[in-house]
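Missing here is one protein chain; the remaining ones are kept as they sit in the complex.
Here the chain labels run A, B, C and D in written order, and each chain numbers its own residues starting at 1.
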Amino acid sequence: MFPFNFEWIWDMGHVVFMGGLWYALTILGIGMTYCIIKAAIDASKKNGEHHH
Amino acid sequence: MSTLDDHAKEMIEGAAHETAASQSTEGTIQKQDKGAGGTIILFFILGMFASLIIGWVIFPKLLYSKKKQPIDFNHAFHVTQVDNGCESCHFFRADGTFSGVPKLDQCIECHEEIQGIDPNEIKFVEDYVSKGREVPWLIYSKQPDCVFFSHAAHIKSANMECVTCHGHIGESKSLKVYEQNRITGYSRDIWGESIAGFKKNTWDRMKMDDCAECHQKESAKIEKRGIKTPTNRLIDDIVHVVSPWALSTVKGSSVQTERDACFVCHK
Amino acid sequence: MKYNKNHRFGMVIDLDKCTGCGSCMVACMAENNVPFRKDESNKLLSITWMRVFRLTNGEPFPKTDICYLPRPCMQCAGQHEGHSPCVSVCPATATDYGIETGIVSQIYTRCFGCRYCMASCPYHSRYFNWWDPIWPTGMEKYLSPNVSPRMRGVVEKCSFCYHRYQLAKEKAFMEKRRELKESEYQTACAQACPANAITFGDLNNPDHAVHRMVNPDPKHGGRPKNPHAVRLLERLGTNPKVYYLSSRNWIRQAGDNHLKNEAKIKKPVHHG
Amino acid sequence: MDSALIPKGVKRCPLWQFLLFIGAVGIVLLWGVYAMLLCWFKGLNQTNMNDYYGFALWIWADLAVIAVGGGAFFTGLLRYIFGKDVLKNIINYAVLIGFICYSSALLILAIDIGQPLRGWFIFWHANVHSMLTEVAFCLSCYFGVLTIEYLPLILENRQIEKVPFFHHLSHNMHEVMAVFAATGAFLSFFHQGSLGGVAGVLFGRPFAYREGVFIWPWTFFLFTWSAAACGPCFTILVTKITETITRKKLVKDNAIELLAKISGWMILTYIIAKTMSMWYWATVTAPSKGFTLMEFYSNNPLYGIWIVVAEILICGFVPAFILITKKGRKNPLTLWIAVILAVIGVCLNRWVMVLQVMAVPVMTFDHWAMYYPSWQEVATTILPVAYGVILIAISYRYLPVFPNEAELNPIEPVAEEATAVESPVELEEDLKPAEA
Partner (left out) sequence: MKIGRRGFLSFVIGGAAGTALSPLPWKLMDDTSIWTQMWPWTPVPEDGEASYVNSVCTLCPGRCGITVRKIEDRAVKIEGMRGNPVNNGGICLLGLSGLQLLYGPTRIKSPLKRTGKRGQGKWDRISWKEAVSMVVEKLGDLRSKGRAHTVGMISGSDRGTVPHLFERFLTAYGSPNFFRMPSVRDSYELTLHIMQGVQALPGFDFKNADFILSFGSGIIDGWGSPVRMMRNFSAWRNTGAKVIQIEPRLSNTAAKSNKWIPINPGTEGALAMGLAHVIIKESLYDNGFIADYANGFDEWKRLVIDKYDPDSVAAITGIDAGTIVALARSFANASNPLAICGRGDGTTPVGLSDCMAVHALNALAGSINNKGGIFAVSDLDYIHWPEIEMDAKAAVGMQHERLDGAGSRKYPNSRYLPNRLPEAILSETPYPLESLFIAGVNPLYTLMDTRPIEKAFEKIPFVVSFSSYMDETAQRADLILPNHIYLERYEDVPRPIGMLQPLISLAKPVVEPQLDTKHAGDVIIQMAKGLGGSLANSFPWESYYSCLKETLGEKWEIMVEKGFWSGSESMTKNLETSFDTVSGKFEFINPDSGSAVQYKPVAVEGDRKSYPLILIPYDSIRLAPNSFVGDPPFAIKTVDDSVLKHNDVFVEINPKTARVAGLREGELVLLSTPIGAGKVRIHLFEGIIPGIVALPRGLGHTGSDDYLDGKGINVNALIGPVQDPDSGMDAAWGIRAKISKV
């Protein structure tokens, strides 16, 4: 799973497979962090923007 | 879920509706929110701090039970008394197996009757030697049943030092407290003193990865082909994919990990 | 660790000699701490690393004939060394192929019991521990410390008594040797067989009996050159290390699946 | 009583009735949980599995729910990547169903393995060459995606939405949903495929083994394809069932029909590909290993050639042709038939690729082994169904699952009482026929 795992080898299998996996996880991670932080900011801001 | 645009619309409607509903509540909500912000963060930090204390300080204390050895033992002294170092007592049998912790009949050679006035010595002779009972030593480096470790391979064949894995116990004047993992029954020395699993010395931990660490180094030294560097490994693979027949599939002794196959260290 | 002198430990079983007495099965159970239960008559739940199958030629009385076929783990090498049916499928790397010995190894404590390897093995050589291993009071005294008893919920299989290889090597190390003599490493079943039907050794070593008996053809994944020798399910391309000798045609035929039209002629292996 | 939680402008049955229903299903759920605990504490000897049936009812259920759960990723794909806007009215429900299917799949896996506490080894000690590893990784990741897709719906609950943070969170998540959906589609493609690969790579099992491209056997693509094709049918089926139970129109026809049409063409192409692959396997692959097609379908009480007929003709071409014709998908009855057949088809396929793979003897002197599940297996397999029904009921009651519902079922003051008195009765009838 990680390069420091006993089973890890630097071969195509690991690079491609784990690469794909970590790529996906990163996207999800970044996406969610973005949403949460932005939401927090929006919420703490006077949520009166859409008055005027 | 629905598309961005109409969702925004909904929200505006919603917001508009709310404001229409009651200005006052709107106001209060805001105040509370403002006041809330600080406390919320405070609470967050409190929770985090508390759990960190539990995780890093209290948990390790609870995880291990402390056990005293039946009697104390002075390695340093005994080493001076014998002529063949560790192997004088922790010897190899003729069939290559390792004897481990000495049995009573070895000790009896010298300890037929009490030597000196050390209370441990007295206890040893009275409770064990005279009664012919083996001493129930607690073994710090005891590996689980599933592990096969060949001392012969490491000491006799690879000429390694005992210290590399067992540390300087040979110089200890008395035995440290034996800490046992309450869940697994392992000696703490297997996981290592540091709960985070950090290690300074080769003997600080005795987990599978610690074996692997050394084996990787060594095999790389002995046999260039043994473990490949990431880059040339990748190149090989690409070639292999393009033309499977071109490359001999000689890896380590194992197909899956290029280290050693399961049975080499597991039984 | 040098791997240029790799072994290919294998077995040759002479079905003309095998008497079906079952010694190999028990020798294996006794050697490897295999548990047993009150009712073992359901063979689909019965752990027998070495299992003796009973074959019949399907002919009516009095032309009918029986043959016994001991089946350990075939330690398949697959198409390219190590591509065994079971090794590549294990998701947790709990099973592996040792290039040095050619033996398919297994960590029982790593296995988490998904049983994918069992699905992959056409020989049914892998067994699942459906129950906790329980020995009647006192009987656990005979358990061997050289093989760890397996816990419930994991897969186990024949190891070609790898622990005997380990012990033999330890002895060799003491004598500053690296190579083992043929007699130094023998499996429990081969050693016990009353009929001398099982021969064990290094297929790569021309001096070893197994090599002489079957004369494996390295160009064709070790297919036997000896016309009386067959491997089970040769054409699947599993490249097993267990060879069977028989003078009876129907038995050699039973070693693999054949289409009606090819009943007599032996086709080349499909893969490689 | 819980009206404050119920979305605006829609009608729901009284709480007591709702709770009664939940309770009834809850009993089934508890039965399943009991069986689950038995398997965990006593081990897999509680099942009727054996060394010849290491994979059985559970793994089938697993593959089946994932296949029919495929509706979520495919609908999402159409909705967000190919921008089929019409589908916005059914996407929520598709996601919910997908979420249920995948959470169930994970639960079943957790029961199925012999050492649940070591389950995480599959990640930590991952063997990237194993199809099962791929399944485990993509499955859990995609489950994450589904959670992310399901979350905003929860946040849109009337009360939760009031909290500004959650309100904004759901808003932001909607904004980036396309990215999540894309990732989900990517992951799904692989785990659906690798589930096919699980059987396809078994070169020791002539019945399962298939050639393919590079490391992927044909079954890899067939499984993804069939999931994409039949998943939406399941979504439609469940929608239709929900509509019948609630006696309401919940999704506009155009959404249903579009989905039906697309899935119709998917099924058609899939079943043609499947037929071709089967043909090649029957005429080239199997014979090369010494087997004739019929050997796989004879000398045993259950697995006959009828399976092939049922899977390919009745549950393949028939629904395909119904769904690709306008008449077929417009007519409620034929639509019903088509989606049901399609779902049966894909489930049958998964059954064959799991159980028959093991049952077929490979050694000439081996015998067909037959198997029937123990009650513990059945209970644990029904458990997810009960859980699904409950989750749907709750979501339907408190979340705006169907954007069109209010619009399709306007509540005029007069009609209000009417429905108020009626709906409970209907619910009674539909949920507890015994009392009807």
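Everything below uses one rule, namely that a residue touches a chain if its C-beta (ideal position, glycine included) is under 8 Å from a C-beta of that chain, and two chains touch if they have at least 3 such contacts.
Just so you know, these numbers come straight off a predicted model, no measurement behind them.
Undergrad: Which displayed chains make contact with the chain that has been left out?
TA: B, C, D
Undergrad: Given that one chain is not shown, which residue among D:11, D:118 or D:397 touches it?
TA: D:118
Undergrad: Just one of B:108, B:195 or B:214 touches the chain that is missing; which is it?
TA: Residue touching the absent chain, from the options given: B:195.
Undergrad: I need the residue numbers on subunit D that touch the omitted chain, in ascending order.
TA: 115, 117-118, 120-121
Undergrad: Taking the full complex into account, what residues of subunit B touch the chain not shown?
TA: Looking at subunit B, the ones touching the missing chain are residues 32, 35-36, 39-52, 54-56, 59-60, 63, 93, 95, 97, 99-100, 144-146, 181, 183-186, 195-196.
Undergrad: When the complex is taken as a whole, what residues of subunit C touch the one chain not shown?
TA: 14, 16-17, 19-23, 25-27, 29-31, 33, 36, 38-43, 46, 48, 52, 54, 56, 59-62, 64-68, 109, 132-133, 135-145, 148-153, 188, 191-197
We adopt the following convention: only the chains that are shown with their structure count from here on.
Undergrad: How many angstrom lie between the CA centroids of subunit A and subunit C, rounded to a whole number?
TA: 48
Undergrad: What is the distance in Å between the mean C-alpha positions of subunit C and subunit D?
TA: So the centre of subunit C lies 41 Å away from the centre of subunit D.
Undergrad: Could you work out how far the Cα centre of subunit B sits from that of subunit D, in whole Å?
TA: 42
Undergrad: Any chance you could list the residues of subunit C touching two or more other chains?
TA: 93-94, 110
Undergrad: Multi-chain contacts only, two chains or more: what residues does subunit D have there?
TA: 125-127, 129, 133, 164, 167, 171, 175
Undergrad: Which residues of subunit B touch subunit A once you look at their complex with the stated criterion?
TA: My answer: residues 11-12, 15-16, 19, 30, 33, 37, 208-209, 212, 228-231, 233-234, 237-238, 240-241, 256-259.
Undergrad: Give every residue of subunit A touching subunit D within the complex, in rising order.
TA: Those in contact with subunit D are residues 1, 5-7, 13-14, 17-18, 20-21, 24-25, 27-28, 31-32, 34-36, 38-40, 42-43, 47.
Undergrad: Looking at the complex, which residues from subunit B come into contact with subunit C?
TA: 92, 94-97, 144-146, 148, 150, 152-153, 156-157, 219, 222-223, 225-226, 244, 249-257, 260-264, 266-267
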